[in-house]
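Have a look at the structure that comes next, please.
What you see is the complex with one protein chain gone and the rest in place.
On to chain A.
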């Protein structure tokens, strides 16, 4: 018996020693559910940043970052909370890269992150409501709030002299928040909204919604939804019935799949999407294609940046702990310091180790405001000849 106890104590010690070298980072994304087609790319991007840090050999001595995936489902707050709870209490993750959809992100933040003091950086939760959430300084996001995008989209419409629109949004925190900010901004600029009608994702039939919107009329249909979900269904139904020819689209609608499916039918439509131009984005595209996945999907860049920020903040705090991440994210993300692009994480780690300052630019030109949110720049694009073409950046 004594021997057995000793043996188990020894093995406990041994496992303890192993886990001490692993710093676990939670990757909570909707691997099933409405955005399951976007999340593999997002997770791969985040894990790419972590493995880049590990491979550089310049991270905190003897510590390896290990991603732990969990399913947020995008829509089921209870399931997301349970998954996050498991990550934090069982796997002992120090920080969370996620969650993705705004609703589940709010739930994970208030039920798991805040009570346990675990910081989270969301790459894609864009609901304006999250800005005011009680977060004890633990919540950051690399995707800009939709409060800003609503204004951008409203300006675009006014610039194009479109004075009357119908609006449809996906019926969740993201869509509702986006629609509210768009309506306010558009009305202020003198536009008229004939009808605002939500749509549910994952349904196949949208004739009721399109029927109502067509009756209400409007020059353009503003679609604030997802490109592989209800948003596409609404556009398809509008085209099929001839209700609308031109669409103004929010960021969730930007995807190559939409063009591949609808292509020439939506020529002349336009929209806005958070966009990073320049070196950072290009560097990331190169990294991604080398790693064997495409960067041209939504929120891959933001995911990479979120994971990179977690690692850099740990380095800055000189320990792999939740507190180090929470305290140092803003410091490493913002000026002053040496600008850091994707692929230069090793260099960044060395600078920090030598006591220098860095300004993480990353793939999306990261600049986090006081509340820990990206300001973001947007690309105003138009669809011509079945391809996205840039009109301007806002």
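Details
By definition in this document, a contact is a pair of C-beta atoms (placed from the backbone, for glycine too) under 8 Å apart; a residue touches a chain by one contact, two chains touch by 3 or more; residues count from 1.
Rule of thumb we're sticking to: contacts and distances are computed from a predicted model.
Per its UniProt record, the hidden chain corresponds to "Branched-chain amino acid transport system permease protein" from the list "Branched-chain amino acid transport system permease protein", "Fe-S cluster assembly protein SufB", "ABC-type quaternary amine transporter" or "Heme exporter protein C". Of the options A:197, A:298 or A:364, the residue whose C-beta touches the omitted chain is A:197. Contact with the chain that does not appear here is found for just one residue of A:62, A:132, A:242 or A:336, A:242.
Within the set A:23, A:129 or A:214, the residue that contacts the chain not displayed is A:214. One chain is missing from the display, and on chain A it is touched by residues 32-34, 36-37, 171, 195, 197-200, 202-205, 207-212, 214-217, 228, 232-233, 236-237, 240-243, 257, 260-261.
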